[in-house]
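One structure follows; several queries about it will come next.
Here the complex is missing one protein chain, while the rest keep their positions.
Now for subunit A:
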Amino acid sequence: MLNFHSTLTRKDFLKGIGLAGAGLGAASAVTPMFHDLDELVASTPSTRNLPWFVKEREHGDPTTPIDWSMIQRRPYTWARMDPSLPVYDNLKAIGAPVTRWLDWADKKAEDEILFAKAREEFPGFEPGIDGFGDLRTTALTHASEMFAFGQFPQKMNLGGNMVDLVPAIRAAGGYLGSTDSYAGPKIVHTPEEMGGTKYQGTPEDNLRTLKAGIRYFGGEDVGALELDDNLKKLIFTVDQYGKTLEFGDVEECVETPRQVIIPNKCKYIFLWTMRQPYEWTRRQSGRFEGAATETSYERAYNTKAHFQDFARGLGYQMISAGNNSLSPAGAWAVLGGLGELSRASYVNHPLYGITVRVTWGFLTDMPLPPSRPIDFGARKFCETCGICAEACPFGAINPGEPTWKDDNAFGNAGFLGWRCDYTKCPHCPICQGTCPFNSHPGSFIHDIVKGTVSTTPVFNSFFKNMEKSFKYGRKNPATWWDEVDDYPYGVDTSY
């Protein structure tokens, strides 16, 4: 039996529930995305589902300071090229600008350093018959290389015949023997060719559409920029294949073996990322990158080609060849908020760390809303960390203070950062697997650490030491075969 008297009518009670529900609903709708009302009003489109610990900065103001007066358009320069790479002969043939051509003796000396490092990290490691480790790992690595960088294999079994593919494609007019072209494969018809009109959406709607498309084909995070005079300075005058990059009043992108003309109307930049298989990223050992990197370069170029034709099917152009054909790969990505520039020179993404293999920028005529640079404390953390620089056996990563100057063959002047010396970097797999920001978000502790790092850098040194004490980072490659039940494609897509 009730022993109290309520003064609340049933109508008022239900009204109260409704108001409370609406309040809770509104709160839950905005809480994950905005820290305050100003941020809500000023925010870039909701296509960016950034974690709560990520702050957006003003346009043009990433955590890496930039002095635009020091930056001029310049030609792409290959820092180095070693004879074990499949593109070596191609680049020799086309006379690509390479600062340091290595010979087999140089490469062998580097290999010995890498093998010694792997033996030190993982007692029992042996380079095996091709420098990648045991036979299983060697087989996985080689099988991952099949279409890496969009390159057709030199020789391939087609219906019972071993065909010399690259010479055949070159003889038929394919310039490099690769699937890669600035304007994409053009297999898909445009809406106009099919008697329709192009897709019309608001810039925000366009970015959401492109995000859906790139994710369907294997990309992940997206951003956008509007090309201005500063961003244009980042476009190479000559790309890595020796083609001049020019803008002109043309309707469609023009590409010849020596020249690319980009339509002036392509004044937006679409940015996207793709990450590597995580478990192999931190296990790759031996003379060169390895299965995770190779398979990602295959997937990314595949994704790129599919996506370019998806945009074509919508009635728009997506212009880019290799992922640093137009500009230094990470520069636009940092300005568009796909991550912060790290000590190791990778783009550091708030969720995937430096396991992001490509940060790609396409020039497009599809109107897009610019996204903002981000700050999650990563650059500040790099200042006190330096685990990657300690791990590099070639001293290619700057262990000291960031600089403004262009102090090696590859780096740009004009930003205050750490520049990897790519003439020394043999693209070994070590540094990428060492970064504390790579962590898989299984334990709650990573959220606490990332949240703290983003706001309170005083603990950064402690967290660096904890990273080492808890033995995160690189793992013995043998454990992948015997202990790890990896995800399909090696990627945990739940985060």
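Definition applied: a residue touches a chain if its C-beta (ideal position, glycine included) is under 8 Å from a C-beta of that chain, and two chains touch if they have at least 3 such contacts; residues count from 1.
Everything that follows uses one rule, which is that contacts and distances are computed from a predicted model.
Asker: Which listed name, "DNA protecting protein DprA", "Tetrachloroethene reductive dehalogenase TceA membrane-bound subunit", "Protein-methionine-sulfoxide reductase heme-binding subunit MsrQ" or "dihydrouracil dehydrogenase (NAD(+))", is the one UniProt assigns to the chain that has been left out?
Answerer: The correct option from "DNA protecting protein DprA", "Tetrachloroethene reductive dehalogenase TceA membrane-bound subunit", "Protein-methionine-sulfoxide reductase heme-binding subunit MsrQ" or "dihydrouracil dehydrogenase (NAD(+))" is "Tetrachloroethene reductive dehalogenase TceA membrane-bound subunit", the UniProt name of the unshown chain.
Asker: Pick out which of A:Glu279, A:Glu294, A:Glu340 or A:Asp421 touches the chain that's been left out of the picture.
Answerer: Missing-chain contact among the listed residues: A:Glu279.
Asker: Which subunit A residues touch the hidden chain?
Answerer: Contact residues on subunit A toward the absent chain are 279, 439-440, 442-445, 469-472, 475, 479, 483-484.
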